[in-house]
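Sharing a structure with you now.
Every protein chain except one is present and positioned as in the full complex.
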């Protein structure tokens, strides 16, 4: 990629990562590392290194560990262990060029850094995203009567979002029921009855009535709502997480809270449609970008941006566990978006000032606008 | 784009626009113009000019108003108002290079030009497409007994299509129920019962039985049926307008009328599949092409044409309201199709005579064939 003005501008842009997780707080062994770089598993004879994301790690991350490009997995992991996680995290986070992190703190099968710990690695700002299913499950774990569930959950959610630094809530309804839900707010007796069933069997929140209730509670909280859509691990039923299944709910909640569709692949066009016709809908292609790698990032962004208003796409890495993904996500985003925009500038389909403005919006300002974050001086403004 | 022989041929081809609407008959103000160039709305802080179609208007339409490429929206709108709608319409319609217009006259939230008024701007030919939902709603508005509904609607539809210049009917079932309908022709008592419910509450025709009845009435009328599929405004439930949901109905109606799938995005591959396996099915990517703009028109056409017989894709603009869209639709079609075909010729994957023949078919002759329009002298013939 030759470095035109759009590339240069995007390369220098300090990103706002509007959706990510923490880094594991212990150096992973090979199996641990491999399981962190796949949405599948580490299977005999099928190493996650032999996949697009594995190739991208060896190509784009190895040099930051002082290794040649395309270093073999063994060398990569040995050098990674040698440097240790603090140095590894510092290098990748510095390379990411991200200085604002909105961190989903509600998913931690591994021990992860806190938002503050993550951001401090590069002297950045940390904000928190509250995962509402985790709030509900904590309420259940502490014990609650079914007829008190709605009130106790609501109070717990309010407590969670009132903490300093919280800028959004998130739902993983995609993983629990999918989106083919009755869109209407469930009446109280129905919630109580559903809570009775759920509390009796414990486990994760996957009752359709309670998931609906959770989404409507998000509306009441008034903060932007991040929604996992599309790509994820094998717990997803892909045909039930097409975001257009939310259309009726989006009509009912129009004029209330911003809704941010995360990941979206392979439904990036469907997400783009919603972002085009609903004022409150936004999208990103986080997670997708590092899994497809820089070689396909542009293609995904092309589809995500086909009809999408430029104010509606945000940057996220959705990095989880390994610091490599903050770097890869940012790299793939900058690379893909810059190629797309620079080519349009070169073909005179887009003016250079417009391309620069769009870069700043998508990499930073759109997130600041949606979450009410301060725009640093020197950054692009609307 | 360098101008190879395919580009030159497509640039010179007089197009048949087999599906479009009229132009507003009053000069729109900024808000009005912005609302006409989006399938969403005009929202605070998110101007429709800041989107792919807005960029395309500034790039490709501004020069026709004597402005520099990429002129700012304010200058664009000021110059547009200064010239006035007659001159604006004349310039864009002349630039479109379209001389046959098949106009859907059944949707007019704004005051629009008639087919004749539209075509006369460039001395072209006008044909009419009768929107069957509008016919049914007019029947209801005039008052009808439920048990007479089927007959009165049928008679009204026959009257509508017998008028001179009518070449097709259209249904917006996509907007009313989607396509996951019982494919079988509804029996009379069921139609009467559905009419009773619908007539009692009035409003637009969205009863599933009556929508089915409407589609079967189209079969009886014997004219080609245009069907909105895919992309549209927020009234669409995207997951219910995948055209392959029509498969059972297409089997039942095989051997009767041609069915033209309009717009299709993001289901252009699904539409292409149907056009490949059903003799009576055709498709276009109208509406889509000006919304994605020339920068992505080729990509959409590539998908729409992946497996599609060359006799099965037609050109339409689906322009509505603003004259810019006749120009942009035609430009994106010519540009995208020419790039696609010329590259295949250059790679020796396609012969030049075949590329020229395909251009003529898709831009003009396929529509003439389906609708029985006269082929002008000098045009490509099968």
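The chains carry the letters A and B, assigned in the order they are written, with residues numbered from 1 in each.
Operating definition for what follows: contacts are C-beta pairs under 8 Å (C-beta built on N, C-alpha and C of every residue); 3 or more make two chains touch, one makes a residue touch a chain.
Please read these numbers as outputs of a predicted model, since none were measured by experiment.
K.L.:
For the chain that's not shown, point to the residue among A:50, A:66 or A:145 touching it.
P.N.:
A:50
K.L.:
Of the residues A:76, A:179, A:265 or A:282, which one touches the chain left out of the display?
P.N.:
In the full complex, the listed residue that touches the missing chain is A:265.
K.L.:
Using the touch rule from the top, list residues of chain B that touch the missing partner.
P.N.:
242, 244-245, 247-248, 250-251, 269-270, 273, 276-279, 302, 305-312, 344, 347-351, 354, 369, 382
K.L.:
Tell me which stretches of chain A touch the chain missing from the display.
P.N.:
The list for chain A reads 1, 38-41, 43, 45-46, 48, 50-53, 55-56, 59, 69-70, 231, 233-234, 236-239, 265-266, 291-296, 299-300.
We adopt the following convention: only the chains that are shown with their structure count from here on.
K.L.:
List the centre-to-centre spacing of chain A and chain B in whole Å, with centres computed as mean CA coordinates.
P.N.:
The answer is 37 Å.
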